[in-house]
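Missing here: one protein chain of the complex. Every other protein chain is in place.
By letter and in written order, the chains are A and B; residue numbering begins at 1 in each of them.
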Amino acid sequence: MPTFSRRNLLAGAALLGAGLANRGAFAAVPEAPYPARGPATEVPPPPTGGRAYNPVVTLNGWSAPWRWKNGWKEFHLVAEPVLREIAPGMTAHLWGYNGQSPGPTIEAVEGDKLRMFVTNKLPEHTTIHWHGILLPSGMDGVGGLTQPQIPPGKTYVYEFEMKKSGTFMYHPHADEMVQMAMGMMGFFVVHPRDPGQHRVDRDFVFLINAYDIDPGSYTPKIATMLDFNLWSWNSRVFPGIDHLVARQGDRVRIRMGNLTMTNHPIHLHGYDFRVTGTDGGWVAPGAQWPEVTVDIPVGSMRAVEFTADTPGDWAFHCHKSHHTMNAMGHKVPTMIGVDHHGLAGRLVSLVPDYMVMGERGMADMGEMEMPLPENTLPMMTGTGPFGPIEMGGMFSVLKVRRGIARGDYTDPGWYQHPPGTVAYEWKGA
Amino acid sequence: MPTFSRRNLLAGAALLGAGLANRGAFAAVPEAPYPARGPATEVPPPPTGGRAYNPVVTLNGWSAPWRWKNGWKEFHLVAEPVLREIAPGMTAHLWGYNGQSPGPTIEAVEGDKLRMFVTNKLPEHTTIHWHGILLPSGMDGVGGLTQPQIPPGKTYVYEFEMKKSGTFMYHPHADEMVQMAMGMMGFFVVHPRDPGQHRVDRDFVFLINAYDIDPGSYTPKIATMLDFNLWSWNSRVFPGIDHLVARQGDRVRIRMGNLTMTNHPIHLHGYDFRVTGTDGGWVAPGAQWPEVTVDIPVGSMRAVEFTADTPGDWAFHCHKSHHTMNAMGHKVPTMIGVDHHGLAGRLVSLVPDYMVMGERGMADMGEMEMPLPENTLPMMTGTGPFGPIEMGGMFSVLKVRRGIARGDYTDPGWYQHPPGTVAYEWKGA
Partner (left out) sequence: MPTFSRRNLLAGAALLGAGLANRGAFAAVPEAPYPARGPATEVPPPPTGGRAYNPVVTLNGWSAPWRWKNGWKEFHLVAEPVLREIAPGMTAHLWGYNGQSPGPTIEAVEGDKLRMFVTNKLPEHTTIHWHGILLPSGMDGVGGLTQPQIPPGKTYVYEFEMKKSGTFMYHPHADEMVQMAMGMMGFFVVHPRDPGQHRVDRDFVFLINAYDIDPGSYTPKIATMLDFNLWSWNSRVFPGIDHLVARQGDRVRIRMGNLTMTNHPIHLHGYDFRVTGTDGGWVAPGAQWPEVTVDIPVGSMRAVEFTADTPGDWAFHCHKSHHTMNAMGHKVPTMIGVDHHGLAGRLVSLVPDYMVMGERGMADMGEMEMPLPENTLPMMTGTGPFGPIEMGGMFSVLKVRRGIARGDYTDPGWYQHPPGTVAYEWKGA
């Protein structure tokens, strides 16, 4: 059984410079687990207590431990300001749970009785809504409507039983636009009572989110409706998103939930897949469609499945091309076809840092070293085994290899292509 | 059988200051029905003539009566400027039908022959397209392409037979961007010939629309593509949208059509449901997916169904969080983490009305009394049994209760939770 680690709790508290304010009042509240190793994916151990299940792997996240108490599975979520490394080179001031945004993934099993302690360490009130879970109206977490808002400094308790397995999430239903724009959300998986049901070999989960953080600043603008400039998975952008590793032949499930303000068509190279579940339940095989891109609506979850039978490095990304760019990519003027030769000289005399960009396209951007504002990621970046990848945002790679051990998620490095299987330059017949 | 009410007609005409211009010419045109009681939902009586059917309930709207004439069901729609209360405290100058936007819901039965009289009292030409209805090309209502545009002051006649049951709508296909941006649209339901087929206990309908009305003004900007600030259902926003009332155990259908410029993921708390119909027809049970959020594309209808087996007050809303805010929510700067103490003093000396907002989040907005421009709704508002709800736009509540009578849609007040079923403050073990 996962245990609560005091070390982790203290590490989190130290990071944020704020311990629990009133230890006495929390005597019976489980300690709140904090992430141990920063933003890297923490593969959870198999459960050693309670009903058996096959844990999911949260991309750049972790699963919350719990404790048993008289037949209840108790979790503790602390809503609070957090620091999130969006990718190496950029850290954002977000709001989240237990020291991170998103908060830890909740994993339970059909039939479990859950008691969720929620402590509010934000400067304003909050609640948690358990999206997709069937529960009594008073546990639904809609501030004002089904419960009082949770004031700063207070801890509230939710209790409900898991009626069905599936793919869910949690987020505030209080000052909702602001709190979700600040990063408050987490994944919630309910495993089937029979661990052989809906079984796969690898089961990845992440939430799709978006931020509007001006270059050079740290805090998201909370009233943006459309013009976000950081399109993220679990509050990470390329090249900060971990790769998905699978053993050749594995049955792979990827579960995604969307809490942005627009649909995200998530595209996987090399495979077709089927949507096998939503936040409403499992999709019957006869109702499934083959797809290579799953369009995930806002406020919706999709689980897709495929058999990883072809080895390689397979791009996996949102297909809206702006969503695979980082900030600065959205307000660049077209220079294509414009002759800068005279112009550049004159501009440089006026603006010493002026650089001529984009006259022949923008591919140079993937390679050049350009001075960027503090705390700002390049618009497009990344280097692969064959050169610049020129991506950002919602982009990662599915790495399928032979000979990977069950349960091993270690990055295997770049794929070694067999001779004659890579596009090649034509040198003449 | 519904009858045409002269009183209603006159009331509508008086409201708008314009009667039918030429009574003589309309001797054989049915009187145009006008809504009787403002924007509240008018539950239609069961039909007493023609083929039997189970009427739908149009949220904050009504169903158009008709008359029989030699085997034809005759309706009369008048396209005209209207005043629509968007929510208490705000009225918009829209264009609609029969004194309202949306126009009245058309209800017919498979096999009915319909004759639609359409009178144009707008300052420009118009047409009506019967979206989803299978009919002769010349009755399709595309101005210029399948018929002449209907000039101001003229009445046109459409005649077609209902080939199949389903969920449809009507709207202009003339100066389409403008006329739909001004609110011209209505629901159109064709009931099955056999009233036992696709039968449910409660059948709600509404159209999803959006307006861009600057704070302090009354008329929508008609060229907005994306940056709408009023996200509405049947031209109403929270708290102006009526609640949906259901008896515990009822089979409930909600039919929605989207005439905005973006997808709306409509989320229901407390239940999973299935999409059972579109504007193309009924979805076979084997093809249905379980969902808790239905993503409704533009120019599409979705009927969702579920059994209301769990009592309570269940939030029902678009899951794009900006769409549950009213105007002013889209251009607010981030103040989170900013210390205003010095700043506020200086600003107040410059701008006497300056208020420091959002330093700790925006939840205060749900409670505070802030001076608003004339004819402008608060960004977030509403009060529930437990305090401020902090919503706007596309938000309502499904109220499921025991002991409600069949056909009773009266608001039953807030849900009384049984002891121990509401999230509670932790006071220590």
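Please note the rule applied: a residue touches a chain if its C-beta (ideal position, glycine included) is under 8 Å from a C-beta of that chain, and two chains touch if they have at least 3 such contacts.
Note that the structure is predicted; figures quoted are calculated from it, not measured.
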Which of B:T41, B:N60, B:N229 or B:S300 contacts the chain that the document leaves out: B:S300
Of B:M180, B:I266 or B:A363, the residue in touch with the unshown chain: B:M180
Sole contact to the chain not displayed, among A:L83, A:V157 or A:A287: A:A287
Residues from chain B at the interface with the omitted partner, ascending: 24-29, 81, 93, 117, 122-125, 127, 129, 131-132, 134-150, 154-158, 173-182, 219-226, 261-263, 275, 278-284, 286-287, 297-300
Where the missing chain touches chain A, by residue: 226-227, 262-263, 265, 267, 269-274, 286-293, 295, 310-315, 319-322, 324-325, 329-334, 336-337, 358-366, 380, 382-391, 397, 415, 417, 421-429
